[in-house]
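Everything below concerns the one structure shown next.
Every protein chain but one is kept in place in this view of the complex.
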Amino acid sequence: MRIESKNVSFSYPGGPDVLRDLSFAIESGEFLLLVGQNGAGKSTLLKLLNGLLKPTHGSISIGELDTRHHATPLLAGHISVTFQNPADQIFASTVREEVAFSPTNLRRANARELTEKALALCNLQSVASHHPYDLPQAQRKLVTVAGALAAGTTFLAFDEPTAGLSQIERSVLDQMVTHLLNEGRGFIVVSHDLELFFRHATRVAVLSRGGLTFTGKTRELIESGTVLEEAGLRLPTSFQIKRRLKLP
Amino acid sequence: MAPPDMRLDLKSKLASVFFLWVCAFTLDWPVNATLILLAILLRYVVPGFRPTSQRAARSIVAFMSYSTLIVLIVVSLNAVLLPGGDVLLIVGGIGFHESGALFGLRTACRLVLLSLSVLLFFASTPIREFIRFLQGTGFPPQLGLVLLLTLHFLEQLPDRINQIFAAQEARGSPVRANVVSRARAFVSILFPLVLSSISESIDRGQALELRGFLGQGQMPVFENRRSDTSLLTMSLILLSIALIILRILNWLIA
Partner (left out) sequence: MAHRVILESFSYQYPGQVTPALADISLAVPKGQCCALLGPTSAGKTTLLQSISGILHKHHASGFASGKIVIGDESYAPLPEEIQFPKIAYALQDPYVQISGVRETVLDEIRFTLENLGRWDSSTDDSILSLLRHLGIDHLAERKPTTLSGGETQRVALATILIAEPDVLLLDEPLTALDYVAQDRLSDLFKGIKERSTILFTDTHMEFALAVADVIVVLEKGRMVFSGDRKGLLDHIDSFESILPSHQWKELIRTVKVSQGPEATEAILKAMETI
């Protein structure tokens, strides 16, 4: 399956362009990492992917479905999107209920199985009966991720999934991504945690002031020199130390 | 937001509302009707009475439209139901009587003046400014904190609900498909939303405490108490007292 964005532009009514002429594509089994400064339009792009926002120009298609002509609940059967702040998403009284919401609504035949698998992948089985707000913030973030996984969709889109996570949760996320990529799922992830996601990324796209200034492989980006700087970003510290010390 | 020294002192604004209320109860409908027109003029002319937001401005316009309708209904009903005086009008065999109409007019003008003055006050005063003012006058700060937190929760509620609806749609639930699904979803999220907001409010209250909100150093920002607005406050209060005394005297003599 394929997600394709063709010359997509977006602006809020009466406002300036938030996104300009974006074209990219991603297949299932691939990982697209979206990087850019705050305000570059990354979160807006994710909302365009599942139809919560419609492009003002151009089109996005999820498989055969054009997002302009279909409602979000239908598109949600193929792509699951999580947002930055868990407080804007969590509403159930137990973790299990929260995670089961998607497969139940999407009428998945194996909803129970999908829920348990998502809980396991996010290391949340031991707290499945707890109230999400009784958990530390880092785990609450993982609850939203599990909620997206349980939908069983081909594509997963996360907005800053590592913000607020400690090392333990980051490594859970890391392992989960590896596992799901092997299963053939596709990822579109907005993140400033280049260190964690560089090694998973099939392609990296750099968004700067609403436009794509780079789309290519991780290695190309690392060697490109100024692309990240121009977008107001930099390489992870460990990469830079490696360079300074001239290590392989 | 206008810089502090251009705003009308809250005490004067409250005194104005108090004055209008006293007039509503003590004076007759021609004066009250004039005061209603004056109050509407205040909203356009006096910076301190200008609405603080588009929504507030719209609420005043809506009020004026509805109240015109209500005045007509109140006057008509009273004119029909209360016999006495000349018959002003006959429509479809139903007579509209003078004394009933006058009574209706008196009641309607009183109601409109009472509500318009309060609406004008709250439309032109940010609630937070009002709470700060209350604190300055000895209102318990803890209560002020609770009010602020409740206000924040209420203001954020529509946005929070919309965001959760969007998140639910993104998980396959056709929340916004029709009124029934929307209502059902609303009911299912309201309780957990209130609970999470309460728990958040506790943290938010702590954060405010940690920023010295209930501390010793608190000073009201609007330090520029212009001498002429204090004069205005005093004049309005004195006038109001005079009106009340006159009314009482009138009642005693009559």
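Per-chain numbering from 1; labels A and B assigned in written order.
In the analysis below, a contact is a pair of C-beta atoms (placed from the backbone, for glycine too) under 8 Å apart; a residue touches a chain by one contact, two chains touch by 3 or more.
The model shown is predicted, which means the values in this text are computed figures rather than measured ones.
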Residue in contact with the excluded chain [from B:Asn178, B:Gln206, B:Ser235 or B:Asn250]: B:Gln206
Candidate in contact with the missing chain, chosen from A:Ala25, A:Ala138 or A:Ile222: A:Ala138
Residues in subunit A touching the chain absent from view: 37-39, 43, 84-85, 87, 136-138, 160, 163-168, 170, 192, 194-196, 232-242, 244-245, 247-248
Subunit B residues touching the omitted chain (full complex): 1, 128, 148, 152, 155-156, 159, 200, 203-204, 206-213, 215, 217-219, 221
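The definition used in the following text is that only the chains that are shown with their structure count from here on.
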Separation of mean Cα positions, subunit B and subunit A [Å, integer]: 45
Subunit A - residues contacting subunit B, complex: 47, 50, 52, 71-73, 76-77, 80-81, 83, 87-93, 101-102, 105-106, 133, 147-148, 151
Footprint of subunit A on subunit B - complex, ascending: 160, 163-164, 166-175, 177, 188-189, 192-193, 195-196, 199-200
